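The excerpt is restricted to a subset of chains, each kept in its original location.
Lettered A and B in written order, each chain numbered from 1.
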Amino acid sequence: MIRWNNDYNCGAHPVILQAFMDTNGESYGGYGMDEWCERAAVEIKKHLGGADADIHFMLGGTQVNYTMIAAALRPYQGIICADSGHIQVHETGAVEHTGHKIHVVPGVKGKITARAVEREAEDYRSSDIPEHVTQPKMVFLSFPSEYGTIYTKEELSDISRVCRKYGLYLMVDGARMGYGLGAEGNDVTLADIAAAADIFYIGGTKCGAMMGEAVVIVNEELKDHFRSYMKQNGGLLAKGWVLGLQFYTLFRDGTYFDITERADRYAMDIRRAFAEKGIESYIDSPTNQQFLLLTEEQKEKLAKNHIFENQFQTRDGRFCVRFCTSWSTKEADVQALLRDIRAL
Amino acid sequence: MIRWNNDYNCGAHPVILQAFMDTNGESYGGYGMDEWCERAAVEIKKHLGGADADIHFMLGGTQVNYTMIAAALRPYQGIICADSGHIQVHETGAVEHTGHKIHVVPGVKGKITARAVEREAEDYRSSDIPEHVTQPKMVFLSFPSEYGTIYTKEELSDISRVCRKYGLYLMVDGARMGYGLGAEGNDVTLADIAAAADIFYIGGTKCGAMMGEAVVIVNEELKDHFRSYMKQNGGLLAKGWVLGLQFYTLFRDGTYFDITERADRYAMDIRRAFAEKGIESYIDSPTNQQFLLLTEEQKEKLAKNHIFENQFQTRDGRFCVRFCTSWSTKEADVQALLRDIRAL
């Protein structure tokens, strides 16, 4: 059985394990005050277009998301998010648990729009008794989105412009950042994200690391006491260098970008194979997550050799399923899947 | 100028002030441990169809709502609410501030439906990884709704049935309870609400009292340590008897019901007058809140003598405005308004 159900089912890229071996005899300072975290930050900053960012290493998207929100918002403030946003649908109310309302707006193909953000901000601005409602103060988006779609540079800067107009922080969930950056047709760079966003994170767990995410804080206002927020929210790791080391290893020579780009290419191969069989995508994703609409028969046939994730059933009886490639996807497995698709 | 903008712009029914005078020479036990709270509970219980309820007196709808929710839910649990529900739209994120997600479902004329509740409960039941989402565990509805509409006895028991099927608590916000009960065509009694709901409150602030709401806890599971929740949430009044006294005074002889029913009748007079002029209601409300669609000209004419609340502008350029009657509405003011409507 080959697993395509997610992009976090394998350990780590071999260079990561090698780095663990190479450093295992050494000892380091605790809580992220160490040379690897420093060196990783240096490597990451090379991609930020000169932004004067603070960089911290944490672990797990849910934790990173609610910690960034907890650090940015006052109790009466909320965060605007598309209806498909991860913080809204898959984090067990972690944002509300930290005390903040999510202002849900309709997403378009998994993406939030500048217009929806503007409407929400205008609604607040025009409320008669603003103290009766929460103030939208932050905007959440995922790059790529939960449906694998990506924002164009123009979309991103439109959203950013609206955010600045209304004094909203823009945060970007980059759990799958590498897959977004490496997508065919993508015109967004990390530097663009650093320019558009106030705070974001670069995911490692799903992009070659064993675990870890790099939080990048661009906006000066959000830097203050961030380590206190990390600790209070359980995200200040005693062995922080283990995370820094992984990011350094993936970034020093571009491995991070290469392995995710390759996964995107595999995903395109798979999408094309489905399309050639007349099998539709539920949504047009240029990244490593592919959402296909299968008949029950197709689903069962593929399930013989492949593990993939069932999303939901459509009204016409088909099944929307997710196939993910990842940094760990093997060429041979792709070929096996392509054969099985062609044989449907 | 006559105020129709809300139903809380006057002090208290004269019997309340009289009760204050009559008792002002006495001294009472603190924190709701007094004879008036006891006697008020006795009076209220006469209307509950024999339900073995705990009754507490608090003050202010927002506080009552979030305290009831805080007492009922565990951190991973959320509350289902119509998109127009008060806790969702007008309480400054107080529910999220206590740590709970609101599961927003589409309302129909301001009301939540049994079907929407069932769908939400089924969604959770069928989730593959339920630990990634919050568990809907409570249902919120207002009687009457925020748009003045009321639930029929059948609708209420349908919702209640679904709640019990899925192990959901039903809570009823009764800020305007009297106006719902007194509405023409209403077939719901307090006893029906006590039978359908697990916890609810009977509003005093908008229904003749100077201030105060009576919390009624029917479900045994929700009774435990409720006073601790009240105190922790700032709702255990030192002079609790001041609230008990008001409820006793309004309930001992049915004043509560009489004065709200009268306000409903006035509202019907006003609605009819508008209708006779061809002025539509935005929503068909049988209670004291009337939502009318006025042209700019009509709005301006009425604004000369009357204060009413602007809600929003419709696409065709009309204004949805709210006129409220209340226990304090005077016959002469109604006549003045009717004249002005007829003169439009």
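FYI, contacts are C-beta pairs under 8 Å (C-beta built on N, C-alpha and C of every residue); 3 or more make two chains touch, one makes a residue touch a chain.
Keep in mind it's a predicted model, so treat the numbers as computed, not measured.
J.: Could you tell me how many identical protein chains the full complex contains, when just 2 are shown?
T.: 4
Assume only the chains that are shown with their structure count from here on.
J.: When the C-alpha atoms of chain A and chain B are each averaged to a single point, how far apart are the two points in Å?
T.: Computed from C-alpha means, the inter-chain centre distance equals 42 Å.
J.: Show me the residue ranges of chain B that touch chain A in the complex, using the header's touch definition.
T.: On the chain B side, the touching residues are 75-76, 78, 89-93, 95-102, 104, 128, 131-134, 310.
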